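Presented below is the structure to which this report refers.
The block that comes next holds subunit A.
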Amino acid sequence: ACAKDNGGTGTGSTNNASGGCKLADKPAAATATSGSTSADEKVDGSALKVGLAYDIGGRGDASFNDSAAAGLDKAKSQLGIKEVKELTAAPNEAEDAKQTRLRQLASEGYSPIIGVGFAYAESLKVVAPEFPNVKFAIVDGVVEGAANVTPLVFAEEQGSFLAGVIAAYQSKTCHVGFVGGVKIPLIGKFDAGFEQGAKTAAPDIKIEKKYLTPAGDFTGFQDPTKGQEAAKGQIEAGADVLYHAAGASGKGVFSAAKSANVKAIGVDSDQYNQATVAESKDVIVSSMLKRVDVAVFDFVKAVAKNDLASLPKVFDLKVDGVGYAESGGKIDADLKAVLEGYKAQIIEGKIKVSDKPTS
Partner candidate 1 sequence: MSTSTPAATDAGTPAVVLSGITKRFPGVVANSDVHLTVRAGEVHALCGENGAGKSTLMKILYGMQQPDEGTIEVAGSPVRFRSPADAIKAGIGMVHQHFMLADNLTVQENVVLGAESLHGIGGKARKVIQELAKSTGLTVDPGVLVERLGVADRQRVEILKVLYRGAKVIILDEPTAVLVPQEVDELFTTLRAMQAQGFTFLFISHKLDEVRAIADSVTVIRRGTTVGTADPKAVSSRQLAEMMVGSELPSPETRESTVTDRVVLRVEDLGLVAEEGTRPVLDAIDLVVRSGEVVGIAGVEGNGQTELVETIMGMRKAHHGRVLLGDRDLTRLGTLARREAGIGYIPEDRHRQGLLLTQPLWANRILGYQTRTPVSKGQWLDLAGAKKDTRRIVDEFDVRTPGIDVPAAALSGGNQQKLVVGRELSGDPVLLIASHPTRGVDVGAQALIWDEIKRARARGLAVLLISADLDELIGLSDTIKVMLRGRLVADADPSTVTPEDLGSAMTGAGATSPAVEAVRGADLEGE
Partner candidate 2 sequence: MGILRGKLLPPALAILFSALLCGIALVVSGANPAEAFGAMVSQVGEGTTAVDIVNSTGTYYIAALAVAIGFQMNLFNIGVEGQYRVAAVVAAVFGGSFALPPGLHALAIILVAALVGALWAAIPAILKVTRGVNEVISTIMMNGLALGLAAYLIREDVFGELRGNNIRTPEIHESGWVPGISFGASGTVFGLVFLAAALGIGYWVMMNRTRFGFELKASGESSTAAAAGGVSAKKMVLIAMLLSGGIAGLVSMPEILGRDHTYNLNFPAGIGFSGIAIALLGRNHPGGIAFGALLWAFLDKSGLALDNVGVPREIVTIMQGAIVLSVVVAYEVVRRVELAAEQRRVGKELGTVAA
């Protein structure tokens, strides 16, 4: 007879067999070194006109564009900025469309202007010199030889390292998985950090890896179906904690984790609280945070203070540019201590996290 399936009794139920990883020695507990970059000084930015050029997806993508938007919103409310303008890139658009977007903002008198996404690097290289008095910034990218472009880059590998540690501690099968959206260098940093973190915490751990599409085919960030199937494959191979860096495809990863009753780690923002994946929220144990909002806010503030030099070179663990989310309460005090311990070691430089995946 045909029986209705109720979620959570899939292949996952067999995974509880073994008792987890043999863990490496826990790091020494950290002394509280909270990155106190934001001492509450009053800065007035009401004279600034801030322009934001988003990458594909724009405001509302529940991912890093949204994170940038959050930074902007914070700047609006805290720095008193009145005039902002936000423009968004279209999928598959030509290079000159990005240039036009930037130029449009610059010639309308916006400054600072932030290009969200490394895709703006080439365009800024052209446009920034045309407007030497405008202050530009680029998220996730570096523009060589343009003095008026501030790079806002992140140490995704450091945050991912902690995600790897979480995965290793949460796995019962000592087997975890990583699903990358598109095989580009940026996603490689997540991959590399995750692997190093997991291996550091549990040297014997097994790691599954899958990129949905190769470099140049950006549909890998847009295909939850593929994300789901790749995740299911990893779960069937034995992985019971999955970390994704796959944009919208990550929703498929969560759903696969949910139906097999295994755990998942989100990316970029605190996905536990994200409306679009609310159905799967109970399997999301944490998220690797990439604080684009912090970077955007700090940059705008620095411009307002006219003190760009104060910005960090890299938004890393030290400045809370990356981190991990604790919503949902799946990270207990023990694990938190461990994570803080590793975090301290990374900040102190005792652990150097590689940004290139091994394979």
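Per the selection procedure, all candidates are chains of the complex that A comes from, given by their letters.
Quick note on the criterion: contacts are C-beta pairs under 8 Å (C-beta built on N, C-alpha and C of every residue); 3 or more make two chains touch, one makes a residue touch a chain; residues count from 1.
Every value quoted in this text rests on a predicted model; they were computed, and no experiment measured them.
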{"item": "Subunit A in this complex - touching candidate among 1 or 2", "value": "2"}
{"item": "List of subunit A residues in touch with candidate 2 within their complex", "value": "87-88, 90, 92-97, 99-101, 103-104, 107, 118-119, 121-122, 130, 140-142, 153, 183-186, 213-217"}
